[in-house]
Every structure is written in C-alpha cells, then in structure tokens.
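One protein chain omitted, others in place.
Letters A, B and C mark the chains in the order given here, with residues in each chain numbered from 1 onward.
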C-alpha cells in the first residue's frame, strides 16, 4: 500500500471501554492509563507524534439525545412517545473492548492514519452526555474523514455493545 | 425540506477570521466576541442549545504540516524539497469573512445542522499549529459527517484565502 | 445435549433473560446451533440471522458455518457461545 508521507510507521491506536459517560476527566484518565499523553489540548489525542506530521485532526462525539430513535423491533409500541432520561450501555466483555481495538487497528491501517483513539461508555449515560469519542489524526483531511465514517459504520455491526433506553 | 427533529429552528452559525494560529485562547475569545458560549468544554462550540437535541458533535482541525504539498504551479521547482517553518495566510478582507459566513450558513442549512462554527487564521501559523477549526453539531452523525466534507471542499473553492510557504 | 447461548440487547429484552438453552446433538456446527435457535426459540426470530450465513461468537470471537462448538461448562472445556446481532453502540 502506498501510505502518505509520515505514516510509514504503524499507526498508534488506542481503544477502551469506560464506565459511565465520557467526561473530559474520564477520557484523560483512560488515555493516560494506556500510556497516552495528549499531543495538544485541542484534540486531546495521541501518543507523542513527530511535530508537523499531522495535518488533520478530527474529534467525533456521540451524545445521548432526549428523543432516541427506536431501532429495536420489540419496542415498536413505545416509538418516540416518551423522553429519555438516559441510555444504559451493555457490553459483552472482554469481546467488546477487543473488538473495538481490532476495528481501530484495521481502520487506522486501511486509511493510513497516524493515530486513532476510540472510547466507548459502558453503563448509564444521561441525556446530553457523551457516550462515544473517536479521535483520528492523519496527514491530510481526506483519509481522516473517510476513516471516521468507516469506523462508525463498522462499530454498529461488529462491536458487541447494546443500548437500552431508560425512560424519564 | 424535511428537517430532522430538533432542527426546526434556523441553525446557529458563526464564522470568523482570527489573527494568528487558532490556539484554544484565541478560539474562546473569538467565540465569546460573537456572543457564543461553549455548550460543553469538550466540543467548545455553539450558542445555548436545548439539552438533548444534539446527537453528534464533530470538531475538525487543520494543522500546518512540516512538508506542505505544493499546489501553486509557479512553485513547481521547490516541490517538497524543503521543510516549512510556517504558512502565511492572506485573506481578501472583508470578503473572506463574509464568504466564510455565507458558506457556513449554506452548509448548515443544506444539511439540517443544529450549529456550525468555522474559524480560519490570517497571517502566520507555524508548523504544528492550527489554522482552521470547524465544529458541527447535528441530531445524527450522518449529516454532521456530510456537512463537514462538503464545507471543506467548498472552502477551498469559494473563500478568498491564500497560503504562502515560509521556508525554514 | 444442552447448549447455553448468551443473548444481549433486544434479544435479551424479548426473551426476558440473558441466556437460552438449545438441545443439540454431539458437537454441533455454528450453522446447526443457529438452526436449533430458530426451531426452539421462535420468539427470538427477529434477532436471528439465517443459519447459512449467520455468525455466533464462540469464545468471544465471531465464527460461522462449519465451525464446531463444544457444549458443556467452561470449566470442563466447553465453548462460550453468544448470539451477537442487532448491536447498537455509539
């Protein structure tokens, strides 16, 4: 594969399941537990990277909405009639974290990224709180955008995490 | 147009040209000058939004790379031979800021976003520093990702900002 | 023999339990276990993939088709089997 300049090395990848919502504090703690220090406070992302190599950094946050789309067939009756209090995320451990890690590695390599970190909540996350963070760093924007879309699509297929509504 | 729930109101949009690199401080100052207060410290984005309406927040940062791709034909000779010290951004004022604002509004409306803010540097931005920040908030991830790609493509066509390499 | 299959998400809600048991013979394949789930747990039908192409998690890794499954308790060398479908993280 013809990788962009600056990505000859294997991408740096981090993936973790974190209990509760992804506050800035829990995110920082999780990154540091895995030996990562943020490159810059803005993106709060990767392990030490050669300065000047990253040209695009994208941070995606999934946030719990008050009106959750009903996707589970058995909940048909409750369709969008009530407001959510929270989502309860159930993970099949340790397959969920391993799956998140495998997906992270795969997407980072396929798109020639410099770094990718993915954090997902387990347990209760209230409306307005963050349940998923994906940070991607690459030489140019095209691969960062493509990697992000690719990752999120695959996450919903291959990583054993389920969400349950907690009604108000 | 059939907008997603929670975006019946016009999207909140901010666009500004900022002198120098987009440090966190300059970003916060620029947001507050325009009367915006960050929703949460993570995304650092929009004006007060109904809690629970935003489901996806994406932050894109364009960062100056040490090896800049040569795109100007007259620079053909210098192609990737030298390391950059910085990029110098020239803007055609006030058309640049107005163009950034018009593009922001157009993209936010076309994709049914809840909020979009775009900041671009003017003047010198050193290698490793941020020259462009785009923050997008929407009900679901699909429109946020599409809006981001759309915005960045159009930015390079329609907003009168030029960059000049400053060699090391 | 009896094989225990872990279930999650919508399947667990519908079945009001986090595991179901299927009657299988010997060491069945993934395909056979999926077929047994279809036959013996019709309430899970909405969550079950077709036996020919569907997958299960066997010892926490995806497996399909002819992959053999060893029934029995984990402590006695049995496989951990889980139905992973309709995931919805993010």
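As a convention for this text, a residue touches a chain if its C-beta (ideal position, glycine included) is under 8 Å from a C-beta of that chain, and two chains touch if they have at least 3 such contacts.
Here the structure is a predicted model, which is why all the values come from computation and not from measurement.
Please identify which of the visible chains the hidden chain touches across the whole complex.
Checking the complete complex, the chain left out touches B.
Just name the one of B:12, B:59 or B:120 that touches the chain not displayed here.
B:120
I need the residue numbers on chain B that touch the omitted chain, in ascending order.
62, 71-75, 89-90, 92, 94-95, 98, 120, 131-132, 152, 155-164
One rule holds for everything that comes next: only the chains that are shown with their structure count from here on.
Distance-wise, how many Å sit between the C-alpha centres of chain B and chain C, to the nearest whole number?
Each chain's C-alpha centroid was found; their separation is 48 Å.
What whole-Å value do you get for the distance between chain A and chain B if each is reduced to the mean of its CA atoms?
Once rounded, the distance between the two centres reads 22 Å.
Nearest whole angstrom, what separates the Cα centre of chain A from the Cα centre of chain C?
27
Please list all residues of chain A that touch 2 or more other chains.
Counting only residues that touch two or more other chains, chain A contributes 62, 152.
Residue numbers in chain C touching 2 or more other chains?
Residues 90 of chain C touch two or more partner chains.
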